[in-house]
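The complex is shown incomplete by one protein chain, all other protein chains being positioned as in the whole.
Showing chain A:
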């Protein structure tokens, strides 16, 4: 076991990105070069976005558009595209596209990366940058009739607004209507048991078949980015990540902790790393148990058996986390530079409780397999339905169990190591088929891997010398990162890659805080999985994506 943080060897080894080569590749498109805290970025013209991105994707292999950050400065608008590779997450590059203040128009990246579609709609919605050539330039999070762009500098938060409650029109009524085929428009949600929260699916059916589905999000847009921008780095931001993906809180806290620590250059004590890793894996379990229970609720409508089994196990995890943190759900356990406190006394009792849980887990898993995966009806409903193939998944920026269910071997815990993961022995689970069944299998097997990680963490925590149990690094009371420092960091949440971009303006609050939510991109791929299938399979596919609306809408 080494005592050092796993080094990020991007600039040193042979596999590192050669930024000079990229500069050469982009040639005269490059107007300038910036150094962000963790990557290099190139400034380009707003009308050459596609040329640049095509070159980077096709020649340099940057096939994953991880995040688009729109923001407004005093003198310009700016969109930053953060690109990376599914094969090697440590390789990153940023593309900065400044646009004029009076004419914030930039070329769309949608033809290069499908996922840019929703990214750019959000950028228009919240900041007001327009993307030329965008196939569907509507607002996405706020209602269509909203006035102004809330994250732009001159937005007046007190202005009145009007929100409609109109009938929805069949979006394809014109081109699909004739004597023989008769399509029906069906609203699913925003209040519906199958939508896992407040999501609205505008669905067009031909008989029982889905012809068109358009996810309409924004019913839980709680201004999380604004909330974070109003909070101080040191204490006031940390409670919010708990409320993004509220089914597996510690993994989100990890995202913020990792970002701010990299930005402010804080070393976390090793003992705290283990506590973090352990709680994050408990969080992953919580998320996966819920996903399992609600997925079966979607498929069997089974509120009585499997759902209760899953909640029973989730309850056990919540119990352990409650002992650790004092809260059942909004744990707020992480602190900048460590965690809030050590495991509860008496330690043996706490560890025994975890061990008991881990001992019972294989039995529980077997129960699930008996009830679910080996059930013929379940297989009929999930095998070969909602298929998402590998290339399409990459185009949509899909991550997490959904990507791994499509055979993409991508897991940030291994590919961009953080915390204590590199020191532990565990596997990344993948499945090749890309259907609803494989996504469920991935989650079930990931729970087993999480159990392995937790077991090793418990062993370490138990044997840790008493006077070396440091849970907090020395962190200044007020954090003020250098002005204009920019950073984008991500961790592996229960749903996929949870990332955070922050820009500092030298004060104790971030000037821009942007969240990359895995569910947002996973949900974007839903039409690919559901169109042409039966409407019941649409519900199954949605369930298999395991979206949490708090994270989709932020």
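We adopt the following convention: a residue touches a chain if its C-beta (ideal position, glycine included) is under 8 Å from a C-beta of that chain, and two chains touch if they have at least 3 such contacts; residues count from 1.
Here, contacts and distances are computed from a predicted model.
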| item | value |
| --- | --- |
| Among "Cytochrome-c3 hydrogenase subunit gamma", "Dihydroorotate dehydrogenase", "NADH-quinone oxidoreductase subunit B" or "Cobalamin B12-binding domain-containing protein", the UniProt name of the subunit that does not appear here | "NADH-quinone oxidoreductase subunit B" |
| Candidates A:81, A:118, A:282 or A:307 - the one touching the absent chain | A:307 |
| Identified contact with the non-displayed chain, of A:35, A:161, A:379 or A:478 | A:161 |
| Contact partner of the left-out chain, one of A:35, A:147, A:366 or A:427 | A:147 |
| Which residue of A:43, A:186 or A:223 touches the chain not shown here | A:223 |
| For chain A, residues in touch with the removed chain | 142-147, 150, 155, 157-166, 190-191, 193, 196-198, 218-224, 226-227, 230, 239-240, 243, 246-247, 290, 303, 307-308, 311-312, 314-315, 318, 328-330, 549-550 |
